[in-house]
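A protein chain is absent from this complex, but the other protein chains hold their places.
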């Protein structure tokens, strides 16, 4: 009975990327814990950049400063 | 001090249905646990069909295939 | 595809009361939105009294003062 | 490693007020628990008035009756 | 800035399995969305069987009846 919530900033995530996340998390729960996929729900919640704060600053401000969340 | 979050897919839930859910959950907490309704908050969160995954698939895809969440 | 989280203070809720909450919420989702119970998950999360704050005070302190969450 | 979620009704909260909340919560976690702000995330989630229930009523209905959440 | 919450029933998940879930989800977010792992937090929340309801029944009751969440 897994329920997974993925919260990410709203920055152009595509439908295909969402499907990849959903499939990936569901498969991970099956391969690691042998969970039946029919009992696994995954919810993606996109958060506006004004609504996510990191290190005391809105992400919208960080992005204006050129600071991204990209892997280097 | 109950707080209840109801997450459902966004599929045309009406204002009246939301009120029914809020009233029903609040009453259930009062009748079962004797909770003061003035300390009970209920939040309904609708999730877009692309953002909810079930059995490894986006619900939007499941709906395109004619698979619903309706009680048979 | 509903997922419901009920957060309540940990104050002696019994197994039977939990079952009543689970059954009640599941039935409410079926009667209001026609949701298949096999797609409905309900999670109850009990919170220690030191960990729940109301009106700026820990509930453990409120209880010591004789303030309850009971319906009058 | 703190993660903080602030759920509030959607009633005209400004970008500046959101920034005040984010900064305030982050500073509070640093001053109280000595947490590194670079490990602190704060998410604000605004909830439509039809989707928040209090005392068994939708907040949209309470507002129509002139009942606010303002401090007196 | 991803934050992921994995809610599962408390049924003997080992420390190694938790590490596999954390590593797997973090890698998935990097490979799919190019997210910096240093901005990715994953929280696993185990839920007692009396506190998780499925199809209107406590999972503890379902397990007593021999119904598992295992993939067939």
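Going by the order they are written in, the chains are A, B, C, D and E; count residues from 1 in each one.
Rule of thumb we're sticking to: a residue touches a chain if its C-beta (ideal position, glycine included) is under 8 Å from a C-beta of that chain, and two chains touch if they have at least 3 such contacts.
Because the structure is predicted, anything quoted here is derived from the model rather than measured.
Going by the touch rule given at the top, which residues of subunit C touch the chain that is not shown?
The missing chain touches subunit C at positions 7, 47, 50-58, 60-61.
At which residues does subunit B meet the chain that is not included here?
1, 3, 41, 43
Given the full complex, what residues of subunit D touch the hidden partner chain?
Within subunit D, the residues touching the omitted chain are 1-9, 13, 17, 20-21, 24-25, 28-30, 32-37, 39, 52, 54, 59, 69-72.
One rule holds in what follows: only the chains that are shown with their structure count from here on.
Averaging over Cα atoms per chain, report the distance between subunit B and subunit E in Å.
That gives a centre separation of 21 Å.
Report, in whole Å, the distance between the mean C-alpha point of subunit B and the mean C-alpha point of subunit C.
Result: the chain centres lie 15 Å from each other.
In subunit B, which residues are in touch with two or more of the other chains?
Within subunit B, residues 7, 21, 25, 37, 52, 54 contact more than one other chain.
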